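Only one protein chain is missing; all other protein chains are in place.
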Amino acid sequence: MRVELTEEQEMVRAMAREFADKDVRPIAAEIDRDARFPRETVRRMGGLGLLAMTIPPAYGGSGTDTVSYAVAMEEMARACASHAVIMSVNNSLYCEPVHQWGSEEQKQRFLVPFVGGQKIGCFALTEPQAGSDATNQHTLAVRDGDHYAVNGRKIFVTNGRESAAALVFVQTDHEAGHRGITALVVEKGTPGFLVPRVEEKLGLRASDTAEFVFEDCRVPVANRLGEEGMGFKIAMSSLDSGRIGIAAQAVGIAAGACELALGYARERKSFGVPIGQHQMVQWMLADMATAIDAARLLTLRAAALKDAKKPFGAAAAMAKLFASETAMKATTDAIQVHGGYGFIKEYRVERYFRDAKITQIYEGTSQVQKLVIARSVLGGA
Amino acid sequence: MGTAFWCIVEDDRKGQPKKVMAEVLTEAGRLSGGQAEAVWLTDKAAPDGLERLAEWGASKIWLLESPALAPYRGEAWVPVAAALVSARAPKAILGPVTSRQREFLARLAARLGVGFAADTVGLELDGDTLVATRPVYAGKLLSKVTWAKTPWVASLRPNVFKAGDPQPGRAPVVERPSFTVPDATLTLVERREEVSTGLPELTEADLVVSGGRGLKGPENFVILESLASVVGAAVGASRAAVDAGWRPHRFQIGQTGRTISPKLYLGFGISGAIQHLAGMRTSKVIVAVNKDPEAPIFKIADYGIVGDLFEVVPALTEEFKKLLGK
Partner (left out) sequence: MKILVPIKQVPDTATQVKVGGDQRAIETAGITWIISPYDEFAVEEALRIKEKRGQGEVVTVSLGPDRVKEALRSSLAMGADRAIHVNDPAFAEADTLLTARALAAVFTQEAPQLAIFGRQAIDDDMGAVPAQVAELLGWPSLYWIMEEAIDAGGKTIRAGRQVEGGLEVFEAPLPCVLAAQKGLNEPRYPTLKGIMGARKKEIKDLKAGDLGLAPAPPQLSVVRLEALPPRSPGRIIGGEVKDAARELVRALREEAKAI
C-alpha cells in the first residue's frame, strides 16, 4: 500500500500552501471580522486553477485528480476556512455537476466562464423546510412553452450573492416526490430571481450565505441540466463528492488550529517550563495530532476511491463525519491549550473554533453521515 | 609565493577609501605579521586618501589609477588585478563585502583558479592554511572553510572585524605598477541616487533602528526616524513592513534583504522571524521593544522592553537627547 502523494500532488500542495500562506492568511482575520467576501483572492484562485480543479483542459480546467483537490482544500482551510468553502462550492457543487450532466452547449455557457474565476457559481438545494430531508422540495417549476416559471425560496446558499449563476433544484412533478426534482441553471439578472438577504454567521464569515426568492422567474428549458426528474440524483451525487471537499476543509481547520496550539505550547511558559512540557498539554496535543492524521487518511482514501472510479459514497461520509468531529474537538482543545488567550481574537485560534462548527452541519449533518454509513454497512437490511 | 595579504580598496568613488578598509587592513596585518598591502583600482586617488590607508595599516599601496577603471566593471578590473597577482604572488586577497567587491572577488578567484569565501566573519591561520568562518543557512550555522592553494580570496563582513588604532603621520609607500586596462563591453548609462535621508547607509551604520509590523503603518516610521537622527542611526525595516509596502525594499534587513552587523541594533515592533534574525544576529548589542513578551526576538536580545513602542520610542528619544546633550 502506498500512502505517499505523487510528485504532482506534492506540487499542488506546495502551490496551494504558498498561496494560502502568503496571500490568504494575512487577510483571514480581517475578512472574518468584516464579513467581507474576498473577491480579489478568489479571482486569483481562479487564475491558478483552484476553482475548478478536476474539470478537463478542454473546458479550461487542469484535469487534476480528486486527491489533489482534497490536498489543496486542506491547505486553503489551514489558512482560511472561508476561502476553502468558496473554493469547494465552485468546484464540487457547481462546476462538477455542470460538467458531468450538462450538454456541450451548456458547458460552453455555464462551465467555461466559471472555471477561471471570472464568474463563480453556487448550489441552491436547501429550503426552509427541506434541510436534511432534501426530498421535500417546495420550489415549483411549471413548464410554459420553452420556459419554466419558477416560484419558491432557497436558503443557506453559499456564494449566493457573489455568484453569476446558480444550480437550482426545483420540483417539476409534485406527485412524483423526489423523482420529480429537476436541476436548472439560473443566471443572475433573470427577472424574478431575487437575493433578499445575506446571513450573519457564527463562522465562515467571509463566505457569503444568501437567501434566494423566485417569483414567476422564467428560466429557459435550455438551462435544464439532464432530464426532468434527474435533479435528486444530480444533487446527491454532487453532495457525495462535495463531502470529500468538506472533509478536507475540516482537516485543514483542525490542522491550522493544531499548529497554533503547538506554537503556543512551545513558547508559553508556566511553572518555569514551556507548557508543552506538561503532560496534560501533551495529552491534548497527541490526541489532536492522531485524530487529524486519521481524518486526513480517511479523506484521502475517499478521494483516491473516487479517482479510481470505485464507489466512494460511504467512504466520503465516514471521512466527512470523522473530519468534522475532529475539527470541532481539535479547535476546542486548541483554545484550551491557549488558556485565556485562546478566547481573545488576537490569538486567532478562536476563528478556527467558530469555523469548525459548520463542518458538522452542511453538506449533510453528522447525523445524516451516520445514516449513510449505517445503510452502507448494513447492506440491504 | 609571497607573504603579503592584499586588501582591495573600497572607496567612495571620489578618491577616499571607506572606513571599512581600516577593519580589512587591521585583520590583514594581524594575519600577515604586518604585511597588509592595499590594492587600489580607481580613476583618481586623493593624496590624503593614500595617507589614510597608511594610517590604517597598509605597509604598501599598489595604486592602479586610470580613468578606464571607473565606473567599476568586472571585465576591466579583473584582468588588471590578475596580472598584478601573477607578478607579485600575494598570499591572500581580501576585501569588504560591498556591491562591487562581491562580484569582483568572485570573478578574480575564478580567473586565478582559486577558492573564494564570501562574507566571512572570522579568519584564523591554522599552520600554513587559512580557515575562514562564515554564517550559513540564514545564520543558523557557522561553516569553517579552507583553501586548497593560495592566494586565499575572501570578503569580510563590515563591522565584524575590529579596526585597530590608526597610526597618524605614517607615510604611505605607494607603488604605481604599469598596467593596461582591457576594453569593457559594459557602459554606464545612468546613476540614480536615492533620495538622501540624511541618515547613514544601512550596511555601513554603527547604529541601526529598525521597525516591523508593530509600526502599524508607513506614517509611523517618522518616530523611528526622529530617534535615528538623535543617535545618528540608519533606519531599517523587517520583511513584514517591506512586504506591506511601508518601506522600499532597500531598507529590508534579513535573509532576502541586507545583512548588517552594527554595534547597536534597536528593533521596534519586530517579532524576530528567522528570516529577519539572519540579517542582524551578528549585531554586537541587540535591543528589542515589543508588546508581545513571547516574541522570538527577545531570545537573542541583550536588552528588552515589553511594551507599546508608541510610548517607548518617544521616551527613549528623550533619554538619548539628554545623554547626548541635544
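First chain written, first letter: the chains are A and B, and each begins at residue 1.
Following the convention adopted for this analysis, contacts are C-beta pairs under 8 Å (C-beta built on N, C-alpha and C of every residue); 3 or more make two chains touch, one makes a residue touch a chain.
Everything numeric here is computed off the predicted structure, so don't read it as measured data.
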item	value
Residue among A:48, A:130 or A:236 that touches the chain left out of view	A:48
Contact residue for the chain not shown (choose from B:33, B:113 or B:168)	B:113
Identified contact with the non-displayed chain, of B:83, B:163 or B:184	B:184
Residue numbers in subunit A that touch the chain omitted from display	7-8, 10-12, 14-15, 18-19, 47-50, 53, 57, 61-64, 68
Residue numbers in subunit B that touch the chain omitted from display	71, 73-75, 78, 98-100, 102-104, 106-107, 109-111, 113-119, 131, 134-149, 184-194, 201, 203-204, 207, 231, 249-250, 252, 255-257, 263-264, 274-275, 281, 284-287, 293, 298-308, 311-312, 315-316, 318-320, 322-323
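Operating definition for what follows: only the chains that are shown with their structure count from here on.
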item	value
Approximate Å spacing (C-alpha centroids) for the pair subunit A, subunit B	53
